[in-house]
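First up is the structure itself, then whatever we jot down about it.
Every protein chain except one is present and positioned as in the full complex.
The block that comes next holds chain A.
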């Protein structure tokens, strides 16, 4: 098992893993845009055959004003069901957070999670230390609410 920065050659595998796992999907241009804009902060997990079994796709958010500190955002993260219990999601998140901080000097990270997704909520809150910032009503296309979560990163 390999955890490493995502490269362009991984995008097709990341897109396939996303389609297999999650209801929020994106066409290749969106994946390319992330790789061409913030090439250092997305990561993949691959098995010994080089198949992508998990990924985290991250970006640096636009600053709303000059006082708003630089911060990262996790767009999408998932691990194939058959590769769970290896701690991959945790490792992917940590790798991405470290890169956001060291390359872009990001001071905090945000993400959205479905209210019903207990497993993911547990990972973000209990293992990684995210806190619920607010609830965004009907955030998802199917009408489900999202927790907007935030992790402050300090040196």
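The rule we apply is simple: a residue touches a chain if its C-beta (ideal position, glycine included) is under 8 Å from a C-beta of that chain, and two chains touch if they have at least 3 such contacts; residues count from 1.
The rule is simple: contacts and distances are computed from a predicted model.
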Protein name as given in UniProt for the chain not displayed, "NMDA receptor-regulated protein 1a", "CTLH domain-containing protein", "GID complex catalytic subunit 2" or "Translation initiation factor eIF2B subunit alpha": "NMDA receptor-regulated protein 1a"
Return the single residue from A:63, A:116 or A:152 that touches the missing chain. A:116
Given the contact definition stated above, which residue among A:59, A:91 or A:115 touches the chain not shown here? A:91
Who touches the missing chain here, A:103, A:121 or A:153? A:103
Please give every residue of chain A in contact with the chain that is not shown. 1-5, 7-9, 12, 15-16, 19-23, 25-29, 32, 35-37, 39-40, 47-49, 53, 80-86, 91, 95, 99, 102-105, 116, 141-142
